[in-house]
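Below is a slice of the complex: some chains, not all, each in place.
For clarity, chains are labelled A, B and C in written order, and residue numbers in each chain start from 1.
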Amino acid sequence: MPYISVQILTGVSNEQKEQVINGVTKVMEEVIGSKPESTFVVVQEVNRENWGVGGRSIQSIQQNSK
Amino acid sequence: MPYISVQILTGVSNEQKEQVINGVTKVMEEVIGSKPESTFVVVQEVNRENWGVGGRSIQSIQQNSK
Amino acid sequence: MPYISVQILTGVSNEQKEQVINGVTKVMEEVIGSKPESTFVVVQEVNRENWGVGGRSIQSIQQNSK
């Protein structure tokens, strides 16, 4: 039954997404006994200008740190 | 008042999205009397490499079934 | 594959939730051919003081309209 939404910054490879899906599904199976075949994991990639922390976007933080 | 988020795999047409929006809004109106004009339906399309089930992405599952 | 999150105000009956789940699943099946057994519908009930529109919570709007 679990539904897991993973929001991360853009830039990860398909291989890494595969490993995130696999790893998170394993955690749910091992900790609460969820069946992998009914565990949804959805990876949402967010652009740096769309993710804010400290009141600023990651894009503007990274531009100023160059 | 309802806000409905619909996550589906990419590949549906605009016409199908229109029908999903219309159909889901009707269900809310008929079942709980929600006013369509204050019912939000947001369709989020997810790539196959970003949606996992059974610990694998849909993309890798479909590639192996060819 | 669809995952549908339905946010509504508290106060609906279990029977109404059952009908929302059933109705929304049917829309996905009829419009995009989703298999009901792999269609998740999660109903999230929100208190009136937690839902805002027009810059005010539903609770304060309803209190002032008495």
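Throughout what follows, contacts are C-beta pairs under 8 Å (C-beta built on N, C-alpha and C of every residue); 3 or more make two chains touch, one makes a residue touch a chain.
These numbers were taken from a predicted model, which means no experiment stands behind them.
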| item | value |
| --- | --- |
| Copy count of the single sequence across the entire complex, 3 present | 6 |
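Throughout what follows, only the chains that are shown with their structure count from here on.
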| item | value |
| --- | --- |
| Centroid distance [mean C-alpha coordinates] between subunit B and subunit A, Å | 20 |
| Whole-Å separation of chain centres (CA-atom averages), subunit B against subunit C | 14 |
| Rounded Å distance between subunit A and subunit C, as computed from the means of their C-alpha atoms | 25 |
| Overlap residues in subunit C, where contacts from two or more other chains coincide | 1, 3 |
| Subunit A residues touching subunit B - in the complex, by the definition given at the top | 14, 17-18, 21-22, 24-26, 36-45 |
| List of subunit A residues in touch with subunit C within their complex | 1, 3, 40, 42 |
| Parts of subunit B lying in touch with subunit A, wherever the complex brings them together | 7, 46, 49-57, 59-60 |
